[in-house]
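Quick one: this structure, given as structure tokens, is what I'll be asking you about.
Note that one protein chain of the assembly has been removed; the remaining protein chains are unaltered in position.
We call the chains A and B, going by the order they appear; numbering starts again at 1 in every chain.
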Amino acid sequence: MNISNPSADMTTKSTPFPLDMWYLGAFSSELKDKPLARTLLNQPVVIYRDLQGDVHALQDRCCHRQLPLSMGTIEEGGLRCGYHGLLFNGEGKCLEVPGQPKVPRKAKVPPYTVKEQDGLVWIWFGSEETSEPTTPPPHYEYHDHPDYVYGGDVYHYNAPYQLIHDNLLDLSHLGYVHLKTIGGDAHTHMNAKMEVEAEGQRVTIKRYMPDSTPPPTYTAAYPFAGKIDRWQDIEFCPSHIKIWTGGIDAGSGSVTDPDRKGFHMRGLHCITPETDETSHYFWTIATNPVTDIEAVKQKVVEQTRFTFDEDKQVIEAQYKTMRQFKGQPMIDIHVDAGANHARRIISTLCEE
Amino acid sequence: MNISNPSADMTTKSTPFPLDMWYLGAFSSELKDKPLARTLLNQPVVIYRDLQGDVHALQDRCCHRQLPLSMGTIEEGGLRCGYHGLLFNGEGKCLEVPGQPKVPRKAKVPPYTVKEQDGLVWIWFGSEETSEPTTPPPHYEYHDHPDYVYGGDVYHYNAPYQLIHDNLLDLSHLGYVHLKTIGGDAHTHMNAKMEVEAEGQRVTIKRYMPDSTPPPTYTAAYPFAGKIDRWQDIEFCPSHIKIWTGGIDAGSGSVTDPDRKGFHMRGLHCITPETDETSHYFWTIATNPVTDIEAVKQKVVEQTRFTFDEDKQVIEAQYKTMRQFKGQPMIDIHVDAGANHARRIISTLCEE
Partner (left out) sequence: MNISNPSADMTTKSTPFPLDMWYLGAFSSELKDKPLARTLLNQPVVIYRDLQGDVHALQDRCCHRQLPLSMGTIEEGGLRCGYHGLLFNGEGKCLEVPGQPKVPRKAKVPPYTVKEQDGLVWIWFGSEETSEPTTPPPHYEYHDHPDYVYGGDVYHYNAPYQLIHDNLLDLSHLGYVHLKTIGGDAHTHMNAKMEVEAEGQRVTIKRYMPDSTPPPTYTAAYPFAGKIDRWQDIEFCPSHIKIWTGGIDAGSGSVTDPDRKGFHMRGLHCITPETDETSHYFWTIATNPVTDIEAVKQKVVEQTRFTFDEDKQVIEAQYKTMRQFKGQPMIDIHVDAGANHARRIISTLCEE
């Protein structure tokens, strides 16, 4: 990608997706007693938890008459189609064709490699149908941490996944889009000291806003004395972004210390393309309340939800305009550095 | 069609429709004092009953400024356009252009040949615009039979017509899709003895399920003593399917005797393509209550409606998946024999 003309990449061609990678397919909590239908990277997938508690993912299409298997039922042995009752195991092998003694050799459904950990269901999307994972899925420590509680949701976006990356990698928009929650003074955000580093498939962005007014979500959740020293640490990987933000009472300690105290909001953002033009945005927010744990958690999750609703409005409107003005040039400004690094990484991965 | 690879036929090309055939256009009961707009075989048609009680069908487009004639009014002489008042008779001839002494020679609208009988309005779709019917429309005896009462409806399907054929010609799905009404034990359905015969444009399928548990709709409508001997007789013609099902107390008589007693549900299923991808599904169900005639009829119609709602859900989901996986192969199983015969008949008719 040419950094001075990102629009070429953003609008003029259908963006492919980097493959040979784990993408988030579902939250563990979504898998109860019914199969879940979800299109991921243009592929209709059925995800289900079997009676033993293991999670599986298959192509969401019965090989007989193409009913989505997600309309079927979870039974002993696997997933049974809701039309003529063919039964498939977690590897997509057909175990039974009701009323017929022999199962045809071709009766099978392509499976996906799945790994559930940290309350997250990761699915491997290989460049070849048969390709096996070459790495374990990413581990996330704040879904099971003694000092943290968390909540989250999955949002559907009528916009391609990279526009969500752009948004998350440039938090300067907080001062214009999120005044009511985590934003606050626009000037502070736009002038925050910013460090951007790119290495391999990773981009890190650190922003510091010393001696600033705590925004509404912060004061609602934490007993600050007055002004605060505030940080935003962003780490981009192609399938997910971690955003760790927070603040301490101004002058009370180092904001760059890994063990910094104060109020923390640790966000995990997994953006999985649904189609070329739509996305699934899985997010969780973990925080460290000192008192009223449940109430503070609820407030932080609720305010985060409100914030992300605002982003969704902006990003979907942005994409609508991009489609109308397809191919028109855009200009870059100082805050785009991190997002442009990320676009170059995705672009390189897609070319490989 | 190659029976081992039906998917080629089902997904990769726009299926044409057999022509030179009567298709059901409407129920008689739908034609009151307003014209009815209905697209049939990709053609917008207006169907109306004139003041003398005769039914006519015309292209649904005024030849002047293209308002649908179905927005007009039924008047003495014919149908008057609701925009500038041109009046057309049942043969599509313009009788009057208001405010203008002479009717232009070209002022006419293409008519369709219509025949109303048995409470059904059949329309001839010829391969040439001018082609005349070569046969009378099919007669149906159970809309006017001393022992039978009936009800029905017309459903709109977001799926091509042949998927509805497939569904009706393979009643093995009753055990998985219709457990709550006419289904019952899946094993019984999948293992029913089945006889399939194809001759000319006709396919007949007979299935028998001796000594089986009567399903919920049956017990609600008829005073069975216990287990029943059950039959399903299906007769496919390209424009309609008759499905005559029922049961008698187990061992109390022959289920193959044309005069068999017991509980009967006689279904008429007229499937008329709306477009390449959508369909009108007209159905009626006639039954022979011994007591509480009106109440039993209502129960049977209501349960049938519930059953067909389930089918609609399945078939529309199936078609959505077929479109997503366009051109992917499917496998056949034993129960597909009848449906595959029907597809071959339609395929041959379309090639002619």
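What we mean here is this: a contact is a pair of C-beta atoms (placed from the backbone, for glycine too) under 8 Å apart; a residue touches a chain by one contact, two chains touch by 3 or more.
Note that this is a predicted model, so its numbers are computed, not measured.
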Q. Which of A:Asp166, A:Asp233, A:Asp249 or A:Glu274 touches the chain that is not shown?
A. A:Asp166
Q.
Given that one chain is not shown, which residue among A:Val154, A:Ala186, A:Cys237 or A:Ala250 touches it?
A. A:Ala186
Q | Of A:Leu51, A:Leu95, A:Ala295 or A:Ala317, the one touching the omitted chain in the full complex | A | A:Ala317
Q: Go through chain B and note every residue touching the omitted chain.
A: 44, 60-61, 63-68, 71, 80-86, 97-100, 104, 106-107
Q) What is the set of chain A residues that contact the non-displayed chain in the whole complex? A) 166, 170, 172-173, 175-177, 186-187, 189-192, 313-314, 317-318, 320-322, 324-325, 328-335
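Definition applied: only the chains that are shown with their structure count from here on.
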Q) Hey, how far is the Cα centre of chain A from the one of chain B, in Å? A) 47
